[in-house]
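This report concerns only the one structure given below.
Here the complex is missing one protein chain, while the rest keep their positions.
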Amino acid sequence: MRLAEIEADLAKLPLVSRKRVLYGEVDKMNFAYGSHYLTWFEQGRNEYLRLCGLPYTAVEARGLALPVVEAHVWYVAPVHYDDLLDIRCAITACSKTSATFLFSIEKDGERVAAGSTRHACLDAARKPVHVPDWLQQQALARYDISLDPA
Amino acid sequence: MRLAEIEADLAKLPLVSRKRVLYGEVDKMNFAYGSHYLTWFEQGRNEYLRLCGLPYTAVEARGLALPVVEAHVWYVAPVHYDDLLDIRCAITACSKTSATFLFSIEKDGERVAAGSTRHACLDAARKPVHVPDWLQQQALARYDISLDPA
Amino acid sequence: MRLAEIEADLAKLPLVSRKRVLYGEVDKMNFAYGSHYLTWFEQGRNEYLRLCGLPYTAVEARGLALPVVEAHVWYVAPVHYDDLLDIRCAITACSKTSATFLFSIEKDGERVAAGSTRHACLDAARKPVHVPDWLQQQALARYDISLDPA
Partner (left out) sequence: MRLAEIEADLAKLPLVSRKRVLYGEVDKMNFAYGSHYLTWFEQGRNEYLRLCGLPYTAVEARGLALPVVEAHVWYVAPVHYDDLLDIRCAITACSKTSATFLFSIEKDGERVAAGSTRHACLDAARKPVHVPDWLQQQALARYDISLDPA
């Protein structure tokens, strides 16, 4: 997957959360360290599902888990200490066996990072199961939700 | 508790693990960020208990958990990217309700940090219980163990 | 320092930030892992200084740094995945050589953690200097500021 191929999808993602970059998240170049973006993606997933009316705690309460099986990050422009970031996220694809979230991180309206995470679906015994219909119906490609602008 | 009060105890702690400081662990001053020291303390606790013949997985297998209830860190001298640290640790005190680990972090034989963590004891139902005798007998104040020097 | 000794000070701390606990911040007991509290304290320090009209980026722009020299955390009650936490913080003491921040973390109005961090003051050459008067005047014991309630 190349960044250009998902550009149209990224442009549609709703704003779901914000993040202030901490001192402990930048390295000695004052660039945000790469691993934190995956944590910010989780923050986006969490808030996207909540805005869809399906918080992840409710997914777990139904006996399901969505462990990540693949992640991809593009670091587009540097992110610095104390930057205030917009996190955009949606589920953009569901197959029988996995759901894919897409992410765009922006600073002052400019993209600074993008990425995707693909998740399997496990039941309470941690056996792989099909992605349930209710998850697709409630949370697939919801571009109509959005956090209030700051 | 003041650092001077525990100096004599710190000087006795056995070497239990080593840690190479990562790029993602230093901030933009090239100082290791404060929260990581608590993670390095956990690494020390883990390896101390293993060297005592009582790995924490064995503690959990007996149905116990030792959640931290208090932590104290003294940042004595700066720690930088790629520094190789010695982690020294022992359980230095046990009361009926908690066990205290002491830590010394050293670089080239000089202390760069010290600290303590105090842990309660929970049973499988996560109810507080007394620190068991076998834990005290096996792991209290064992200064005779040590990692092989590098 | 014992928790009871700082109880009166903790009760006065202003609300300065909020934090939603992420999946990656809890351990296999579904307890927030101890090191993250120091990161949440930093979030509190950052927002306290901003509310005082003195964001830490402005402190750095004046050529100063405030590295942590001592930290203390009391883990009062478990914190779980997806909990929404209130972070309360203020500078409660300044000596010539260090400034001390106090923290209270609350969930639904109940304290779940408390702590303190003490910071030295370094100039641009990273030499220790006295805590400047303007920092004390602008940011010491400001209990009159507060984040808007949710």
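So that you can tell them apart, the chains are marked A, B and C in the order they are listed, and the count of residues begins at 1 in each.
One rule holds in what follows: contacts are C-beta pairs under 8 Å (C-beta built on N, C-alpha and C of every residue); 3 or more make two chains touch, one makes a residue touch a chain.
Predicted model only: the values in this text are computed from it and were never measured.
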Absent-chain interface residues of chain B come out as 20, 22-24, 39, 42-43, 46-47, 55-57, 81-82
Listed in rising order, the chain C residues that touch the chain left out are 23-24, 26-30, 33-35, 81
Those residues of chain A that touch the unshown chain are 1, 29, 31, 34-39, 42, 65, 67-75, 78, 117, 126
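Rule of thumb we're sticking to: only the chains that are shown with their structure count from here on.
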Greatest contact count: chains B-C
Judged by C-alpha centres, the chain sitting nearest the middle of the protein is C
Most remote chain w.r.t. Chain B, using mean C-alpha positions, is A
Note: chain B sits from chain A at a C-alpha centroid distance in Å of 35
Taking each chain's centre as the mean of its CA atoms, chain A sits from chain C at a distance in Å of 28
Multi-partner residues in chain B (2 or more other chains touched) are 29, 34-35
